[in-house]
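Subset of chains shown; positions unchanged.
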Amino acid sequence: MSTVNLVSDEAADETARDVFEDIRSVRKTDFINNFWRAAANDSQEMKAVWEDIKRVMGPGALDPLTKEMIYIAVSVANACTYCAHSHTASARAKGMTDEMHAELMRVIGLAARTNHLANAMQVPVDEAFDKS
Amino acid sequence: MSTVNLVSDEAADETARDVFEDIRSVRKTDFINNFWRAAANDSQEMKAVWEDIKRVMGPGALDPLTKEMIYIAVSVANACTYCAHSHTASARAKGMTDEMHAELMRVIGLAARTNHLANAMQVPVDEAFDKS
Amino acid sequence: MSTVNLVSDEAADETARDVFEDIRSVRKTDFINNFWRAAANDSQEMKAVWEDIKRVMGPGALDPLTKEMIYIAVSVANACTYCAHSHTASARAKGMTDEMHAELMRVIGLAARTNHLANAMQVPVDEAFDKS
């Protein structure tokens, strides 16, 4: 179930169709996942998000796989079901092994544990950590 | 301000003192940050968390700096003020450059944006992403 | 699946039945959505929530549709699947067009992005914003 229509290739407007084509070309597959079919209801925003993804997720000071794992971490903490699924699949497609996935899970679980302890005890931030 | 006492070296019980010593020895510094002084109110749990950190955050299929950046990502999404400060400091100590930090920010911001879009539109998970 | 029974009209106690009737009368439809069938397990709390909704969500300094869109925004950030569905349906019933929904999505996505950036950089609040 979803709160919006999933837009087919036929129903897409020109901007959305162009993004569909670019996604297919960048990913070298015909498959368009549901996020983009939902996003196509507002093709201007869809295009802005897609351009952002290309700008941010490519190689740079961090490699694309590291970025995907960071993306998963945020998605899990935000309880985004769709994102946990889609970015875990992306990370695997970019070379995440079972061992790397296992370590990712460990770090996420540990961080959540200490996040909640720090929030519960309201630990005051040490002066030594300030950069401003 | 905090909801618990910050335990000094003198007030710490034996288990907490041992953890303080181990932290100092592993990190090669005399400085004990406030999280551990707060955690020392329950030295059994403090010890369990510290052992978990040593087990999880060392080198493995992922390198320690990558793990720190994943840790930051979870902490930000969980709105943990203390953790954002302390793990950004840790990541810098492990070699995170300004360029890497900037890319980390970009990925966190982008992930949050699409997390909220996917949750808002309640996008159904594609069958292609299932592993079970 | 749910963690409680969904209470039918027959199984409802008198207080819950009265709330069912009031919902039907206010909304001018026979349909009772699952939230209320779940809430009916504790008919005192159900009644308190329903009275709160009538008090808060009617016209006032803000119009009912604006309130529904604010409600959706909170629900998305809290990752409430049910609420995203039910309040998007409510907002449409109150006149939310596709264009308004698209803009709502844009704002939610943008806010999430800057929320996470501000939390990640732990930006200190400007004195100029203080009201106390």
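Think of it as A, B and C in the order they're written, each chain with its own count starting at 1.
As a working rule, a residue touches a chain if its C-beta (ideal position, glycine included) is under 8 Å from a C-beta of that chain, and two chains touch if they have at least 3 such contacts.
Everything quoted here is computed from the prediction, not taken from an experiment.
Here 3 identical chains are displayed in place, and the whole complex they belong to in this file is assembled from 6 copies in total.
Here is the rule we go by: only the chains that are shown with their structure count from here on.
Two copies of one sequence, subunit A and subunit C, touch each other mainly through non-matching residues, since under half of the numbers at the interface are common to both. With each centre defined as the average position of its C-alpha atoms, the distance from subunit A to subunit B rounds to 20 Å.
In whole angstrom, the spacing between the mean C-alpha positions of subunit B and subunit C is 33. Note on chain placement: the centre of subunit A and the centre of subunit C lie 26 Å apart, centres being C-alpha means. Within subunit A, the positions touching two or more other chains are listed as 1, 3-4, 41, 49, 74, 78-81. Contacts from subunit C toward subunit B in the complex involve residues 72, 76-77, 79, 81, 84-85, 104-105, 108-117, 119-122. Remark: subunit C residues 79, 81, 84-85, 88-89, 98, 101-102, 105-106, 109, 116, 124 touch subunit A in the complex. The touching residues of subunit A, when paired with subunit C in their complex, are 1, 3-4, 41-42, 45, 49, 74, 78-81, 132.
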